[in-house]
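A single protein chain has been omitted; all remaining protein chains appear in their positions.
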Amino acid sequence: MEQALILICSIIAIGTAVMVIFSRNTVHSAMWMVGNCFIIAVLFLLLKFQFIAILQVIVYAGAIMMFIIYAIMMLNLRVSDDSAEPLKNLLNGRYLLVALLLIGLFIIGVGFGPMALKGSMTDPAMVKFGEVELLANYIFSEGLLPFELVSILLTASIVGAVYLAKKN
Amino acid sequence: MAEYQNIYLILSAILFTIGCGGVITRKNAIVVFLCIEIMLGAVNLAFITFSRANSSPEGIFMVMCVMAVAAAEAAVGLAIFVLLYRKTGSINIDKFNLLKW
Amino acid sequence: MFDYVWLIPTLPLIGVLVNGLFGRRIEKANKSIIHWIACGSVGLAFFVTLIIFVQMLRLEPDKRFYDYIWFTWMESGEFTVPMGFQIDPISMFMCMFVTGVGFLIHIYSIGYMWHDEHDEGTYFRYFTYLNLFMLCMITLVLADNFLLMFLGWEGVGLCSYLLIAFWFSTKEFAIAGKKAFITNRIGDFFFAIGMLLLIVNLGKHGIWSIKYADVFAHVSLLSPDLITLICILFFLGCTAKSAQIPLYVWLPDAMAGPTPVSALIHAATMVTAGVYFVARCNILYTMSPLAMQIVAIVGGMTAFFAATIALTHNDIKKVLAYSTVSQLGYMFMGLGVGAFAAGLFHVLTHSFFKALLFMCSGCVIHAMSGEQDMRYMGGLRKKMPITFATMVIATLAIIGFPGFSGFFSKDEILWMAFSSPSGNFMLWLIGVLAAAMTAFYMFRLIFMTFFNECRASEEVKKHIHEAPKSMTVPLIILAFLSVVGGYIGIPKALGGSNLVEHFLEPVIGFGKGKLFQDATGTAIMHGAETAGHHSHTMEYLLMIITTLIVFGGIFTAYMMYMKNRSIPEKLAQKVPLLYRLMLNKWYIDELYEWNVIKPLHTFSIFLWKITDTMIIDGLVNKTAQFFMWCGSMLRHIQTGYVQRYAVTFVAGTVAIVMYYVFLLYI
Amino acid sequence: MNQLNFPIISFTIFFPLAGVLLLLFIRGDKEKNYDLMRKAAFVISLFEFAVSLAFPIYFNSETPHMQFVEHVSWVKSMGLSYFVGIDGISLWLVVLTTFLVPLCILCSWTYIQKYVKAFLISMLLLETAMVGAFVSLDLVIFYIFWELMLIPMFLLIGVWGGPRRIYSAVKFFLYTAAGSLLMFVAIIYLYYYNYKITGIATFNLLELYNLHIPISIQFWLCMAFFIAFAIKVPMFPFHTWLPDAHVEAPAAGSVILAAVLLKMGTYGFLRFAMPLFPYASHQFLPIIAVLAVVGIIYAALVAWVQPDMKSLVAYSSVSHLGYVMIGLFALNIQGVEGGIYQMMNHGLNTGALFILVGIIYERRHSRMMEDFGGIAKVMPIFATFLMIVTLASVAVPGTNGFVGEFMILVGVFKTYPLFGVFAVSGMIFGATYMLWMYQRVMFGPVDKEENKNIPDLNLREIAMMVPIAVLIFVMGIFPGYFMRKMDASVSLFINRFNKDYQMYVQEATGKNNTNLAITNAALILSQDRSANPDEIKDRPL
Partner (left out) sequence: METLDFILPAMSMQAVWPQIILVTTALFVLLADVFKRKEKTASTGFISLAGSIIALGCLIMTWPTSGGSSFSGMAFTDGFSFFITLTVLLILIMTIMISINYQKFFSRINCGEYYSLLMFASCGMILMAAAGNLILLFVALETMSVSIYVLAAFHKDQLRSIESALKYFLLGAFASGFLLYGFALIYGATGTLDIVKIGKFISSHPHILHSKLLIAGLVMMTVGFGFKVSMVPFHMWTPDVYEGAPTVITGFMATGVKAAAFAALIRVILVPLISLKGDWTSIMWIAALLTMTVGNVVALAQENVKRMLAYSSIAHAGYILIGFVAGTGLAQAGMLFYLMAYAFMNIGAFGVVALLGKEEGEYNKISDFAGLGFKYPMMGVGMAIFMFSLAGIPPTGGFMGKFYIFTEGIKAGYVWLVIFAAINSIISIYYYLRVVVVMYFHSSEGLVTMPRPSRTTVLALAIACWGVILMGIFPSYFWSLATNCIFTLV
């Protein structure tokens, strides 16, 4: 059951991702992207990471994607260029290259090799893991520095974005 | 559930590659950026999977950071796009090759 | 006891330095100081030489060797070359006449150069060169080793160059000077190889010295073949210096210089260096019969060949020049047949009369306002009696007129050519024919210059006058020497005691057998002794034949240039080819020009333009251009399209991934 | 050994730098300061020369070892040290350098009219580099000075040069640097190899002399050194940068280039390539000898047909340096001493020739021989000096050129008589092209109007030519004084070379696989990769 769910979600995720690429309309692309974000959130949930799944929806689908769509609207970019002809370009060398990359990644073991795991997902001790408090614990102990740095990053990006976007 | 993690990984690889493909084919800067976001999403998926597999919180935290980074990049990136659009009326990345050779 | 020998070269050196460094100022202040310094230094050198000579004569013949080492010249490891002077009969013999004749010519030059109208030929420069020449020549003859001799050897070549090109504003003169130097250099090339072979091969036996004494003492260590090779190389060097076939070509052209220079360098001293050297190395040469043979044959050939060219020439100095070549040929012939003393004796007499001839011709040219073509002379007998008289004396001497100095020396050579074991009839015949031709062309010269009517332009005629005292006095002295010079070497056959040979015996020394006991040498020694046993009758007979033939030459000249002056022209028309060949010096110069110099020049241009500029440098530039080209091609990868960059990026990733695929699975 | 107890070598190296500092304080953009700067630089270089005279004076000819040595650790961890010293081989080259720099400053007194300050600074900087390169006994220090020389020379050619100066300057720089960078790699490899074998990190030349290098490696290292030095010399197929550089360089640049920089190449062979790699040097000997002989004749022939005086002299340099090379590779005391002597001679003679060509160029703005003729008449003093120098250049006995050439030939005949014969032929060609030039320029009628009023040398010019002329004769007549000082060092060099060579020969015959050298080298080049790099990693500092 779970496997089926995973597979279905995977297919949907792939499908939405493909549609992001193949939509001629930018807005459509963005909308497919939102879908993709959602489905990934679902996958997170399947991995029992509720908090991060919610974060995914809020931050990604909610914030970033809205931001992007807003930008698209603002720039009035409804119809994208011809580069998104779905099938015509499928045998494009670039797709082949990408396919090669994927195959190569698979061959050298991404997703197929044995994994060195400390625990497994079924480990009952780990069920609790994924709770917010553990994450919080991490963030405010070991992860303090990156966490603080993220704030600097965001400040920098805001400062930059404001500078760039503001008119003289 | 252990046997499923490879599915996640494969999915993440596939998504990553699709994002990749998008980046190298689409001309619209925003779509390209979307594709990059797909890649980041794929990476997030991998992190989450491993986090679960390794039962360590680092992966999750990483994912949070990636989200923050994505947001920051989105802000800056879109600002650049807007700037470009203002300047040239287009964000077709193939139109920008003033700098070459 | 001869420790002051260093004075001999030093005195001219002082002259060189003083005149060379301050000459310009001195000349401005008082021109005559220049020649006082120059002549004074040479005169003093002569004086010192004389003292040494006299001192030496007082010694036993065996003890007449003295090696004075002034300082070490070169030293490197075991190899040292001293700056040393050797006093022995042969060097003193040479030094005597070099300084003596040199001194006379210096004095003569005062008159000749005083009114030099070529404005580039400054007085002090001339005397500097002349003194430098004396310095070099003295070094050449006094040197106690091959290398120091080589210093003088090249030095005289250099001075010859400087003096030939003395009036450098005339391009031909400058080219002649260059030609002289380069031709000499070609000879020196062979000479140097010979010397180096000698040094190195003796070095193999632990003799790291090229002092004559050391070399000659150990020469038997060397293989005969090597000695032959060395001798031939040395002789090739001598052919350049002493103007023998094939390297004589520079000497006739060398007449471009002031006439005293021709007298000094190209007749009396420098050109005899080759003869001196072969005589000096007689021990080497006697060890190599083949080399001796070659020397003799080349000498004979040159004597004959040069004489033929002299027959037709109209330039007074060129005729004398060819006669010099011819006479030098005689000397080598003498050397080649083992008559070293005779060769040197001829050097001595030749120096007297040839210097005299040149000086006389100098007077003539001086009088004729620089005209050198005999066709525009004539009838000078009256106007220049002293010159005429002395010139006739010199002519008689050179043609070997009995009783004059040339007679004795030349006869000795001819006799040896005939009688010595290394000589033969052919050599003698060639010698005699050359003598006949000499008589002919010398008298042709006398007749054309001094007899008949004067063919010069009126303008020139007015100025014809006898030379000043400073010029005529040396003439007279030399004329006297030309006559009596021969009497010191009257051969035994004529009742003389041949003082020259006696004097030189310790050096031309295989007779003594002291320095040298090699089998080959002994054979020749025996040969020489047997030569001595030829009957005097034979000698008389040959002497008479020669004399008659010489008279024949004079008579022919008289017939052609006094009696019936149309003959030469008719003759020229009859055998035009031969005439033209002779007139154009057998086209030897052209031969060299077209077969050696031109092709080499073309080849050099080829090397420069094609090999150097196109191929080698082209390769260098092409390499650079290749990288530039690569750069300009590769830069186009950078299309400016960001997506292409991303593609490259992915491609790079794929490549790395594939590498690992390869690594892991294949 | 430092007999003076004073860092005199360092003083000599760095004194010109102090001069540079001094010059920096003079405002360079004012015309009226030009003369002041020239004088200052001249005095500095003259003082430098005076100081350097201490070397021959206090030099101990008895010992073959380095003298006036200074040894200071520079970068301890890498084994770099500031190690300088002088022996018989470098002694005269140093003096030659310091001797020529004041002359160069003199000869460009009026020649250089723009950027005088920069010019003088370049000259002094060049002096530092040149002296440094001659006295360095640490490979890296040597390399630093060696490369440092390029910069001022590059500027000299490029800024004050002729019309094609840029091409020439860049070519000069690139060509020379190309060779030396490969040498640089070889130096490092040598260091590494020494470290691997002995465990001592050092670039000390004297210590590296004792290193036993497998034959197969030697070949490659030797090749790298050889190419670097051969380019600098320059040997026959690597010579094409030289005519270009010479033709375009200003007189002073040409002088330094010919007189000192080229010596770096030959000196490098003697000091570095040969003693470090005796066996390989010996194996390369036929090639070097052939190239040297070809160079002698080839360059002479090419020189003969040059229309430009400077390029003629430049090609003559190639020819002369061919002599030096073949002398050095005669590998006996005469050859090597002759070679060193010839280096000095060439420095002096060719330097003087370039000065003279510069003088006439300054007056006529042409170096084409066809533009001249009869100059001897208008410039008799010039003609005299040119004659003296020409004669020295064609090695007329009595001049310095002869001594060097003859010693070389003795050496060569000892080893290779056949090559010797070819080498001697340079005598003829040398005379041919030099006199050809002399005749075309100095002799003949003065048929060009602009040649009629050329002023003769002034006092300054005479003052710079006189020392050279005197030295030409002094060195020609009293070479013993100079050679005696080299004797011990050169003997040591020869002995060590022969000893080492014999050792290697035994090794080679023992293994009987000399022909496999290249294969071995390839192996060696690749073998270390598999080795654990950590072996050499953490060594105590």
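Letters A, B, C and D name the chains as they come in the text, with residue numbers starting at 1 for each one.
Here, a contact is a pair of C-beta atoms (placed from the backbone, for glycine too) under 8 Å apart; a residue touches a chain by one contact, two chains touch by 3 or more.
Computed from a predicted structure; not experimentally measured.
K.L.:
Can you list the shown chains that the omitted chain is in contact with?
P.N.:
Contacts of the unshown chain, counting the full complex: A, B, C, D.
K.L.:
From the listed residues C:F22, C:F47, C:F451 or C:Y660, report the one that touches the chain absent from this view.
P.N.:
Only one of C:F22, C:F47, C:F451 or C:Y660 touches the chain omitted from view, namely C:Y660.
K.L.:
Among D:L4, D:L21, D:A50 or D:I166, exactly one should touch the missing chain; which is it?
P.N.:
Only one listed residue reaches the unshown chain, and that is D:I166.
K.L.:
What residues on chain A make contact with the chain left out of this view?
P.N.:
These residues of chain A touch the chain that is not shown: 105, 108-110, 112-118, 133, 136-137, 140-146, 149-150, 152-153, 155-157, 159-164, 168.
K.L.:
Which positions on chain B touch the chain that was left off?
P.N.:
Contact residues on chain B toward the absent chain are 9, 12, 16, 19-20, 23, 29, 32-33, 36, 39-40, 42-43, 46-47, 49-51, 53-54, 56, 58-59, 61-62, 65-66, 68-69, 72-73, 76-77, 79-81, 83-84, 87-88, 93, 96-101.
K.L.:
Please identify, in ascending order, the residues of chain C that touch the omitted chain?
P.N.:
624, 627-628, 630-632, 634-635, 637-638, 640, 642, 644-646, 648-649, 651-653, 655-657, 659-660, 663-664
We adopt the following convention: only the chains that are shown with their structure count from here on.
K.L.:
Averaging over Cα atoms per chain, report the distance between chain A and chain D in Å.
P.N.:
68
K.L.:
Please compute the C-alpha centroid of chain B, do the same for chain D, then give the distance between them in whole Å.
P.N.:
So the centroids are 62 Å from each other.
K.L.:
Which residue numbers or ranges of chain D touch two or more of the other chains?
P.N.:
none
K.L.:
Which residue numbers or ranges of chain C touch two or more of the other chains?
P.N.:
Within chain C, residues 647, 650 contact more than one other chain.
K.L.:
Which residues, counting only chain C, touch chain D once they are in their complex?
P.N.:
24, 71-79, 83, 119-120, 122, 125, 147, 150-155, 158, 161-162, 165, 168-171, 173-175, 177-178, 181-182, 185-186, 188-189, 192-193, 196-197, 199-200, 203, 600-601, 603-605, 607-608, 611-612, 616-617, 620, 624
K.L.:
In their shared complex, at which residues does chain C touch chain A?
P.N.:
Touching chain A from chain C are residues 647, 650-651, 653-654, 657-658, 660-661, 664-665.
K.L.:
Under the touch definition given earlier, write down the residues of chain B that touch chain A in their complex.
P.N.:
Contact set of chain B toward chain A: 1-2, 4-15, 17-22, 24-28, 30-31, 33-35, 37-38, 41, 44-45, 48-49, 51-58, 60-61, 63-65, 67-76, 78-83, 85, 91-92.
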